[in-house]
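As you look at this complex, bear in mind that one protein chain is not there, while each of the others sits in place.
Note that the chains are named A and B in the order they appear, and that numbering of residues resets to 1 at the start of each chain.
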Amino acid sequence: MEKPFAITLDVGSSLANHTGSWRTKRPLYVDRLPPCNNACPAGENIQGWLFHAEAGNYEAAWRVLVQDNPMPAVMGRVCYHPCESSCNRGQFDEAVGINSVERFLGDEAIKQGWKFDAPPKASGKKVLIVGAGPSGLSAAYHLARLGHQVTIFEAGPFAGGMMRFGIPKYRLPREVLEAEIKRILDMGVVLKLNSRVDNILDSMKSAGFDAAFLAVGAHIGKRTFIPAGSAAKVLDAVGVLHSMEGEEKPMLGRRVVVYGGGNTAIDVARTAKRLGATEAIIVYRRTREKMPAHDFEVEEALQEGILIKWLSTIKQVSDAGALTIEKMALDDKGFPQPTGEFETLESDSLVLALGQDVDLSLLNGVPGLEIKDGVVQVSPALMTGYPGIFAGGDMVPSERTVTVAVGHGKKAARNIDAWLLGSSYEAAPKHELANYEKLNPWYYNDAPKTMRPMLETLRRQSTFDEVQGGLDESSAQFEARRCMSCGNCFECDNCYGVCPDNAVIKLGPGKRFEFNLDYCKGCGICVSECPCGAIKMVPEEV
Amino acid sequence: MPFQPVKFYQTGTFTVGNRLLAPEERTVQANMQRTNGLNSGHRACQGCGEALGARYAIDAAMRACNNQLVAANATGCLEVFSTPYPETSWQIPWIHSLFGNTAAVATGIAAALKVKGRREVRVVAQGGDGGTTDIGFGCLSGMFERNDDVLYICYDNEAYMNTGVQRSSATPPAARTATTMPVGVEPGNVFGQGKNVPQIAMAHNIPYVATATVADLHDLEYKVTKAMGMHGARYIHIFVPCPLGWGAASNDTIKLARLARETGLFAVYEAEHGEVTSVSKIRKRVPVEEYLKLQKRFVHLFGKTPATETIARIQAMADRNIRKFGLLEEEGV
Partner (left out) sequence: MLKQCEGSHAVASAVAMCRPEVICAYPISPQTHIVEGLGEMVKSGKLAPCEFINVESEFAAMSVAIGASAAGARSYTATASQGLLFMVEAVYNASGLGLPIVMTVANRAIGAPINIWNDHSDSMSQRDCGWIQLFAENNQEALDLHIQAFRLGEELSLPVMVCMDGFILTHAYERVDMPTQEQVDAYLPPFVPRQILDPAEPVSIGAMVGPEAFTEVRYLAHAKQMQALELIPQHAAEFQKIFGRDSGGLVRPYRCEDAETIVVALGSVLGTLKDTIDEMRDAGHKIGVLGIVSFRPFPLQAIREVLKDAKRVVVLEKSLAVGIGGIVSTDVRMALSGLHLHGYTVIAGLGGRAITKASLHKMLQQAMRDELEHVTFLDLDHNLVKRHLEREKQKRRSGPMAENILRDVGVVAARIA
């Protein structure tokens, strides 16, 4: 149309006006480190795999997960999930049930028979791993992924380490453990059972290994001096739990007293109960608040009828198994102090659960090693004082958990790989932490955490059936969707929508967004309204 | 709130989109092909709520009528920042006539379209609070009373912004504007009786009246879409914070709109034929201070000796809204 001059204008012509020149600050898309990822000892990209699980894309989720941890079904059962303790959602309502989603993915992978990707071209390097516990298995997996030829020497008759000989079945069914171990071995990892390494240097030399990773765990039950009659039945916890895997189940009697306050003590007491003990009593020096065992485990034990005697030490064991118990009281520093009050507790057996020491005999004669507090000292790269020999898991100074052990396996593998190539491994720099203050929690739906089903108490007291059930698909997905995707774009379209200047370009599913700096005036609304804190403002360069 | 998340989606319908929502449950704004009825290059201030609200509303209206939309626009920021010669940011046929006649111009357009038998083409009128609640009020009321086939959208930023932040009948009590300075015995705007145009619109018994904010896009689009599905006179009053006029940070625009709702100061509801049909409940109630403190126009309330009495009066206004509209979950409508 022949429009009147100046008064009437062609539509959309303001695109010629580049308002971006007004800007003094510009928005920048960032990926921040979610606190869960930050807290995971195995370095899992939790937010990353939840992202796929949210969409119901479970295999993709699992594949992201196993880039860091090859045993999600195990982890989903035994991990103490520090991720959940640091989950930002905990400050909103309750932490995301990361662990239960992980278990769902692990179980789903077993059910669906998902396999690891075949390792790339072989590097020609041979690595020896001593011990098929979580640390050794994890290292084997990661080394295999890096193309190295891996052989595990395992002293015992089965792989799994403490996952098999410590953690009871009712927490970790053996089929699950076996399925996940098998998947690792299927990558071409050679596992030699009943092959105890007595001298590491000899073993390395014998088959020409280029490097070794030691992960022998801590298996020697600690003892404390208690005067005991010769007929008294005093056992150690790891031994008891170990024998659960053999033909002969341990004979503990009807009244079993466990001495100690860690998770192992709980596991033994609960095992004793299942083996038929009418009374399983834990004797512990301090109070519940001070107990090293996780509170949920204490709770589960109490539900099953385990009795706990707080503030008590065992002074003496008579031949007939009568225990002399001294009552303790906490001083103002929180330490237990004897009170001089005594009582007697009848028992058929006493199980000591006072922690484990490492058997370091295989290291005899290895030069350059440093042993302190009964554990092998390692560099940040997990290398011992002897070049080419790395170590991880319970045998090095660290928290003793499966997850830490798995994390060590991964870290060692990367460092061994670098060492074999004559370089050193540089971890990618950590992103800035996506703490709660960086989020705009308004946008998240209120949604209480999904609880996993628990086996009924009667069956928990008499069988070794798994206590905690898994989530079904819809609950697992619900739980995944509770994730706030801290610090990482989850494509909610907020920035795209809230920009008054249409200066955000949507690139399409999976491709996130881009700023159109021709028009962005730098108002910062996108930053404020990004639910997950994945945008920040930076000063405009002059 | 008319939009309740049916299934749990992480952020549900609070965010603009969400890859997990079915496409039809996402907002118009989430669409990669959205029309951007108000395009980039406009000269609104950084973080302008009015620019945002206008695009939200117009895009939703465009979708609702398959882009067969014509708009009449009152004088004011929206008009000035969108159409300074030689550039316009509009993508739809649009006309600016005067400050106070927008409803009537829209009536004329609607009449013309009717005569021409172009039933498919729909008409919106839009203006600021000044253009709506003050100078354009006569034409607006006339349009309502005749039930002309026009959707009128008021972008309420609570003052005459375009002329430099003067008081309008939508300016809240105590607010500082260029004509209600924070001096004298009653600093800032007076506590008048208020002029609630949505309620006045309801008194016309027109088919549809709704209030909305730029903080709840799903709700806003739902209302625009619903209004577009009806004929006759319809009115939507959208709360649009103005960083410049309110002395607020440009990135707080949506937050302020959210707080206006969550304090109860701005009631979000819809009404048909004069009866309230639904109310957006407050999700996390907050005291008015949280809202007031973010704005320099209220800064005189928080001096060395805070104006507790004035703040209490503003809180009482919020409380009255909460009672009147049943804005809390426990209370009925």
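To be clear about the criterion, contacts are C-beta pairs under 8 Å (C-beta built on N, C-alpha and C of every residue); 3 or more make two chains touch, one makes a residue touch a chain.
What you see is a predicted model; the values in this text were computed from it and never measured.
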Given the contact rule set out at the top, which of the displayed chains would the hidden chain touch in the full complex?
A, B
Of the residues listed, B:V28, B:L52, B:I109 or B:A170, which one is in contact with the missing chain?
B:I109
Contact residue for the chain not shown (choose from B:V16, B:C48, B:V70 or B:A170)
B:V70
Touch with the omitted chain, as defined above, among B:R146, B:K195 or B:R283
B:R146
Pick out the residues on chain A that sit against the missing chain.
1-11
In the full complex, which residues of chain B touch the absent chain?
67-70, 72-73, 79-80, 82-86, 88, 90-98, 100-101, 104-117, 121, 138-139, 141-142, 145-146
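One rule holds for everything that comes next: only the chains that are shown with their structure count from here on.
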Can you tell me which positions in chain A touch chain B when the two form their complex?
6-7, 9-19, 22, 54-55, 442-445, 447, 478, 481-485, 490-494, 496-503, 506, 508-509, 516, 518-519, 521-525, 527-529, 531
Where on chain B is chain A touching in the complex?
5, 8-12, 14-20, 26-27, 29-30, 32, 36, 39-44, 46-49, 51-52, 55, 82-83, 85-92, 217, 243, 249-255, 258, 284
